[in-house]
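Questions regarding the structure given below will be posed in turn.
The complex is shown incomplete by one protein chain, all other protein chains being positioned as in the whole.
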Amino acid sequence: MVYAIIWFAILVCVYIGTYLLNRHTKKPDDCKTDFTACQGCANIACGHYKEGEMK
Amino acid sequence: MKLFGLFIALTFVNNVVLSKFYAICPLMGLSKNPKNALNMGIAVIFVIFLSSIITWLLYYYVLVPLKITYMDLITFILVIASLVQFLEMFLKKTSPDIYKSMGVYLPLITTNCAVLGVALDNITANYNLIEAAVAGIAVPLGFLIVIYIFATIRQRLEIADVPTSFKGAPIALITAGIMACAIMGIAGVV
Partner (left out) sequence: MKKLKILTNGICKENPIFVMMLGMCSSLAISTSLTNAIGMGMAVTAVLVASNFIISLLRKIIPDEIRIPVFIIIIATLVKCVQLLMNAYTPSLYTSLGVFIPLIVVNCIILGRAESFASKNKPLDSVLDGLGMGIGYTLAVFIIAFFRQIIGTGGLSFYNPFNSTQVFFDLHLFDEYAISLFKLPAGAFLTLGCILAFINNRKMKKALKVDQQLDKKGSVKK
């Protein structure tokens, strides 16, 4: 039981760590994302959702 | 020889999209352009191969010895999500060209049923590490073939004469149904 909680804490820290590191890394310059390819995609977890305001 | 049979079985016969229903959301949403479909497929191959090996190792070397196998779902999803974030960061820093072509699809792969599905199936089917690695290549290869063919067909469906109420998603689903019928023809080969 204790191992489960420690393992859960490790996983959560690793995930949030990589997520924040990714957020703070800049995208390469002149990188225009083609949002027409993501039509009909309602996936909220996609990192480009807010930027492109995909329908 | 057994590995080759496993490879063929997972790519064609038990195709991940058409007979196991895993990666349907990207199939419907993202398959209008064959080039984008190809890029998405290659990104998916990377992610599933790496995640298949890493989740297998974590399950058998961390969860089973500590007797916390009930944490398998949480472990898998958090590992897959961290892996995708890490890959995206790695691509942004090392090769912007590859990021421009297929890095866009990486965040979409986190909630792709296929990645989690392959990781869970490896455990329920009791594969060893080599078989899990083969599954990690065969399954996304099958996905790539199906999504590429589907994208080329959909391109032609856009200009075909389809009844108005069938335009868009319904005719795409019926096309997928006919492709699934075709796959059924080779069931039982392996």
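Structural remarks
Each chain gets a letter, A and B, in the order it is written, and its residues are counted from 1.
By our rule, a contact is a pair of C-beta atoms (placed from the backbone, for glycine too) under 8 Å apart; a residue touches a chain by one contact, two chains touch by 3 or more.
Worth saying up front: this structure is predicted, and the values here are computed from it rather than measured.
By the touch rule given at the top, the unshown chain touches A, B in the complete complex. Of the listed positions B:Leu6, B:Leu78 or B:Leu91, the one in contact with the omitted chain in the full complex is B:Leu78.
Considering the complete assembly, chain B touches the hidden chain via residues 18-25, 28, 70-71, 73-74, 77-78, 81, 110-113, 116-117, 120-121, 124, 163-174, 176-178, 180-181, 184. Taking the whole complex into account, chain A touches the unshown chain at residues 12, 15-16, 19-20, 23, 40, 42-45.
The rule we apply is simple: only the chains that are shown with their structure count from here on.
For this pair, chain A with chain B, the centres built from the Cα atoms lie 18 Å apart. Per the touch definition, chain A reaches chain B in the complex via residues 3-4, 7-8, 11-12, 14-15, 18-19, 21-22, 25-29, 31, 33-34, 37-43, 45-48.
Considering their complex, residues 25-26, 28-30, 32-33, 36, 62, 66-68, 70-71, 74-75, 78-79, 81-82, 85-86, 88-89, 92-93, 96, 99-100, 104, 107-108, 110-111, 169 of chain B touch chain A.
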